[in-house]
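Everything below concerns the one structure shown next.
Every protein chain of the complex appears in place save one, which is left out.
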Amino acid sequence: MTEPILEARGLTKFFPTKRGTVRAVDDIDFRMSPGDTLGLVGESGSGKTTTAQCVVGIYAPTTGDILFHGRSIGATAAKRSKELKREIRIVFQDPGSSLNPKRTIKQILATPLAVHHLASGREQLARISALLERVELPPAEYLYKHPQSIGGGEKQMVAIARALATNPSFVVLDEPTSALDVSVQAKIINLLLGLQKEMGLTYLFITHDMSLMRNAASRVAIMYLGKLSEIADTAEFFQRPLHPYTKMLLSSIPVVSDEEESLKPAKGISRGEIPSPVNVPPGCSFHSRCPSRLDVCDKIDPATVEIAPGHVVRCHLYPGPQGKAS
Amino acid sequence: MPNPSSLLEIRDLHVGFRIFEGHLRVLTGVALVVNEGERVGLVGETGCGKTTTVKSVLRVLPIPPAIVTRGEILYRGRDVLRMHRHALHVLRREELTAIFQDPLQSLNPVFTVGSQLRDIVRDSMRTPEGRALSRREIEARCIQALEETGMPDPERIMSNYPIQLSGGMRQRVCIAEALSTTARLLLADEPTTNLDVTIQDQILRKLDRLVDQKGSSVLMITHSMGVVRDLTQRIYIMYAGSIVETGPTRQLLASPKHPYTQGLMASVPRLTGRGVSEGIPGRIPNYLEPPPGCRFHPRCPHRMPECSVEAPPMFDVGADQRAACYLYRRSPS
Partner (left out) sequence: MQDTTKANLLAAWRQRRRNLAHGWYKYSRNPLSVLGLVILVLVVFVAIFAPYIAPYPGHAKAYTNFRDASQAPSAQHFFGTDRIGRDIFSRTLFGYRFSLMIGAVVLGLGVAPGVVLGLIAGYRRGTWVEVVIMRVTDVFLAVPPLVLALAITAMLTPNLINQMMAIALVWWPWYSRLVFSLASSLRNEYFVKEAELTGASQRHILFREILPNCFAPIMTKMTLDMGLVILIESTLSFVGLGVQPPKPALGTMVAEGAKRLPAEWWSTIFPALAIVIVILAFNLIGDGLRDVFAVEDV
């Protein structure tokens, strides 16, 4: 792998609460190459959103680190350099609350340009218009509108334009299309992939939608209760899913054709409820729901093992040199 | 003439909303049928009017600003829109039941699950001889209803408050409530949209089995093609206030005929990894000034001059499948 653009090393984030410690992210490692799209997939309590928030600087890691171009960035945005804030940007999930309802789109897009002294006055207006055109929103129509008078898809496009305003190299996409209709989603994903090629961007794509990742990601990682259970390149991942949780996820996807149905590992194997991250089961946290559970699974946390180049899995079914005690 | 075996029949429903800017003409001639024991899906994207349709059936539309300008909603031959209060009350209590997207809105936060479920069981259920159930019988029936939805540890759940349960568990409670009534028709409005995918899978499979057992009819409203494929026998595709295509579920999904449905199916990401389509160009129409004729024509790759003149009626496009598009004019329905 060429020099990774982003690397997480033992990234851990715990939140102490009255009811106990929420182990949101628990000792995860991953690497991303420039131009990658890493799909970080998980359900509620998986820690995928918290991971994204650590990468972008909403939280600082409890322990462990995040490296950007080899340099440690594990800190909140307030403590990061301005340069870093320009390079790493985020698009949030809910378009309704990520755009200030009391500001016009022009004002919203002007802010990152002004903060980073990238343009002002007439040039600023020109750049904002160019940004809007890039996301296929005619400037004359949209510049002076307020977010409430445009639809969800258009709001997300404004959010994307805002993220790209500073010419970043790395964009975190936190479920950018989960709240949108499927036809709008297609448009936006298309736009994102096109922009990625054009601007040489690297994407960390948080989602719960595996079918989407099948088509948009270059690598896929699955998280469960704060830990990474499997990572692989997309094609390998869907051809040879190894972890029982991965298989459970894949079997649960509502597909629309017989062809896809036959690609699913099994049907209807999902069982059990997702435990709360305050009460993570001992050993392998998935053992309470796992159909392939072994004796050792509720005592010892499995080690991460590289089964094939780039394909990493954390499961006692694929034992490595030693397991870690929980 | 009402279809004899139809449970629910919506005919030519036109609903509008009066707001500041003018008159929103939302539903324009919605027509759909749910027969006894049938599972029907109503699929459409945001703003297509499916929730307005459901609210019209339940008659919970906020009447001003909403206004029903034309049409009938027949339940077993009787028009719901023109029913008197008492008859409507009986209808809602004994014949219709509903599950909504957000269980926190349907469940009363200050009562335990048990107390809410018991109320429903007590009111709806009788012994085979016709007498009311005893307390022990009610309790047993509640536990059984929860168990059937796949709820873990139902006895403990009975004394929990909705806020203490996970989203999936709350929805299971709603399903238990809905299926404990005598209702023949279940209206499910995006029941699993907010749930995790592994939980959604479990709940939908359970719902499938329970509905089968009870012999209820279902009208499932959703935007997810995958959900509708597994759970329904027939679907209606809705766009901008009217039905654009209908037919047997698997058949329609495999071979969509209306350009909107085709665009929609192309946009759904596939497990086969065939790539991402460009979606459907344009936006949903402004209901204040909707495009004349077929409301989809501004976005349609196959538009023809007649499309902007008058909205097309349904044409036959295959076994039991119909689409409202002039492309299929040769065989009128």
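Per-chain numbering from 1; labels A and B assigned in written order.
By definition in this document, contacts are C-beta pairs under 8 Å (C-beta built on N, C-alpha and C of every residue); 3 or more make two chains touch, one makes a residue touch a chain.
Fair warning: this is a prediction, and the values are worked out from it, not measured in the lab.
Student: Looking at A:23, A:162, A:187 or A:316, which makes contact with the chain not pictured?
Tutor: Missing-chain contact among the listed residues: A:162.
Student: Of the residues listed, A:66, A:90 or A:232, which one is in contact with the missing chain?
Tutor: In the complete complex, the chain left out is touched by residue A:90.
Student: Can you say which of A:116, A:134, A:271 or A:299 touches the chain missing from this structure?
Tutor: Residue touching the absent chain, from the options given: A:116.
Student: So one chain is hidden, and I want to know which residue out of A:125, A:296 or A:317 touches that hidden chain in the complete assembly.
Tutor: Reading the full complex, the residue touching the unseen chain is A:125.
Student: Which one, A:21, A:72 or A:100, makes contact with the chain that was left out?
Tutor: In the complete complex, the chain left out is touched by residue A:100.
Student: Under the stated touch rule, tell me which residues of chain B contact the chain that is not displayed.
Tutor: Listed in rising order, the touching residues are 17, 19-21, 24, 65.
Student: Tell me where the left-out chain touches chain A, residue by residue.
Tutor: Given the touch definition above, chain A has residues 56-58, 77-78, 82, 85-86, 89-90, 92, 94, 97-104, 107, 111-112, 115-116, 122, 125-126, 129, 139-141, 143-146, 162, 166 touching the missing chain.
To be clear about the criterion, only the chains that are shown with their structure count from here on.
Student: Whole-Å distance, chain A centre to chain B centre, using C-alpha means?
Tutor: One centre to the other, that is 32 Å.
Student: In their shared complex, at which residues does chain A touch chain B?
Tutor: Residue list for chain A touching chain B: 43-44, 151-154, 181-190, 193, 208-212, 214-216, 234-235, 238, 248-260, 263-264, 268, 270-274.
Student: Which residues of chain B touch chain A in their complex?
Tutor: Answer in residue numbers: 45-46, 152, 166-169, 196-202, 204-205, 223-227, 229-230, 250, 253-254, 263-280, 283-284.
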